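One protein chain is absent from this view; the other protein chains keep their places.
For clarity, chains are labelled A and B in written order, and residue numbers in each chain start from 1.
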Amino acid sequence: MLAFLLRRLVSGVALVFVTATVTFFLTGMTGSDPARRILGPTATLAEVSAKRTELGLDRPLPQRYLDWLGGTLHGDLGMSWFTNQPVTTLVADALPVTMSIVVSAIVLTALLSIVLGVVAAVRGGWVDSSLQVLSVVGFAIPNFLVGLLLSVVFAVQLGLFPAIGYTPFAESPAGWVSSLTLPAIALAVGAVATVSTQTRGSLLDVLDRDYIRTLRSRGLPARSILLKHALRNAAPASLTVLSLQFIALISGAVVIEKVFGLNGIGERATSAAGQGDVPLVLGVVLLVVTLVVIVNLLADLLLGWLNPKVRIA
Amino acid sequence: MTDDKLLEVDGVAVDYPGKGWRARPHRVLHEVSLDVRRGETVGLVGESGSGKTTLGRAVLGLVPVATGEIRFDGRVVSGLDRRERRALSSEIQVVFQDPYTSLNPAMTVADILAEPLAVSGVEQVRARARVQDLLDAVHLPADAGRRLPREFSGGQRQRIAIARALCREPRLIVCDEPVSALDLSTQARVLDLFIEIQERTGVAYLFVSHDLAVVRHISHRVAVMYRGELVETGDAATVTSTPEHPYTQRLLLASPVPDPEAQALRRTQRREAAAKAAQAGVGA
Partner (left out) sequence: MKRLLRDPLAVVSLGWLLIVVATAILAPLLTSQSPTGSSITNALAPMGGEHLLGTDGVGRDVFAQLVFGARTSLVGALIVVVVSLVVGLPAGLVAGFYRGWFDGVASWVASLLMAQPAIIILLVVLTQVGRNTALAMLVFGFVIAPGVFRLVRSSVIAVREELFVDAARVSGLSDPRIVRRHILPVVVAPTMIQMSQVLGIAIVVQAGLEFLGLGSANQASWGGMLNDSFQNIYTAPELLLWPGLVIVLTVTACALLGNALRDGLGTGPAPARPRARARRRDGRRVSGPSAPRPAVAPADDDALVRIEDLVVSYPSGTEDRQVVRGVSLSVRRGEVLGLVGESGSGKSQTAFSILGLLPRQARMSAGLIRFDDVDLSAISESARNRLRGSRIGYIPQEPMSNLDPSFRIGHQLVEPMRHNLGMSRPQARDEALRLLARVGIHEPERVFEAYPHQISGGMAQRVLIAGAVSCDPDLLIADEPTTALDVTVQAEVLDLIRELQQERRMAVLLVTHNFGVVADICDSVAVMRDGRIVEQAPVDRLFAEPRDDYTRMLLDSSLEGAPARESLVPMIGGTR
């Protein structure tokens, strides 16, 4: 188990490194001159040249890469080209916003999916049919459209929630919850559809297994067979899908943040991409990949704990 | 060496790659030697994990040989590359255990039977005639060719698999537990078909099975495998009724006889043998 986790940790670090490197060289080989873009068409050649030197763009790419890597290892991601703020600060300020909505969406997804999946698998009937409709609808409605609709109805028309903006938890816990509710729901709809369909499927599969019949032949009550044995064996498949959904939710958050005017990682990424702010883009990529690696490690840990074959090996 | 030996397996060992990264390979077959003569059936008997199926697959070229060599008709056939191996396909054929997965469920029986012919460049009209002959040879109805494998029972599917093996008139067929998945009454009929075909065409069989009674019924000679090694070889009657090796004796005494009195006797003998073995410290 320990060896397994160590292996995953090493491959996770490798993933972060490779992604950061590839991204650096991709963004470094830009065609247009960033200094000119920053200063605008009116700047003189001398000004542009000075800016290039200031940004270090006059040095060869491999050298810039080593500098950046060295800085990164010390927690310094450089300065944003357009806002003149340290990338580390920009990213660190945005992180709580994005994590708040993504984590609430994940928790919401996990809870709803277990309940929906179990009820649909065991009871069948209308719950099962509704889940099947949900799985199509959840796939078909883009989450930002869900966000827009929620915003129109609950924020603009009914005024129950703020339409835009983020309230930090430290400032007002109630305001925090209220500012998160709509974005988290908008994000979770698609994920709930996917994960609960998966839970239903793997639970039905497990309930058909021979050992479930043997457990029944031992006289154990149906409820304990379902909640203990069947759910335990169906969990790994659902958990795997849930951890994949985390990656999808980060993608979704980028768009959702725009809908609800949240200054999160996604907003940073969008504006950096629009302006061509390379250091900020690199910072965002590094942060997101690190998050993904951490979540995957957590999922591996849980999966290993659930699966004796991994745990004992 | 007399030249009536069709297949010679000479000191063959097979390794399976270990599980996981940098794992050491795992030896499943330890230097086995065996031969099959023209027109002969050699039964290969053993329990699960004995390596009998692996030996069959090595002869077919489906698993690589670690040491030793396999000769067919005097020519070394182990370690051939894919192209050279393909040239052997008209000589060595196979019938597998599972009649459900050994036939492609999406193809009609005629297509399945014609496939090996197409490889050897037989034209369509002649191939179609050959398919009819093959169906006839395995006693399937003439219209069977138009149907899909799933429309046939297990025994009939195994007949189709036999027909496919016969397609290019091979000199050796490796039979890997070909009747183990069949019902008792079907089993006997399929075995009789194997014998009938052998008497007509002179094909040799390497017949792999876990069942002593089956092997005894079809084999001229029998080889017994245990934990990757060949422990006993001899003519069928001797090995299956008065075996020399303690493992073969154990195997024989463990096989139940469908006769209550005879079985009661065999059970007593088995217990005495087990007690003796336990006393001698050889142990199970």
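Note that in this section contacts are C-beta pairs under 8 Å (C-beta built on N, C-alpha and C of every residue); 3 or more make two chains touch, one makes a residue touch a chain.
In this text the structure is predicted, and so the values were computed from the model without any measurement.
> Which is it among A:Leu145, A:Val177 or A:Leu301 that touches the chain not included here?
A:Leu145
> For chain B, enumerate the residues touching the unshown chain of the complex.
Where chain B meets the chain not shown: residues 2, 4, 33-34, 37, 39-41, 47-48, 60-62, 82, 86-90, 92-94, 96-98, 100-107, 115-116, 119-120, 150, 154, 161, 164, 167, 180-185, 187-188, 191, 195, 210-214, 216-221, 230, 232-237, 240-241, 244, 250-251, 253-260, 262-263, 267, 270.
> If the missing chain were put back, which residues of chain A would it touch?
15, 18-19, 23, 26-27, 29-31, 136-137, 139-142, 144-145, 148-149, 151-152, 156, 163, 209-211, 213-222, 224, 229, 232-233, 244, 247-248, 250-251, 254-255, 258-259, 266, 269-270, 272-274, 276-278, 281, 284-285, 288-289, 292-293, 296, 306-309, 312
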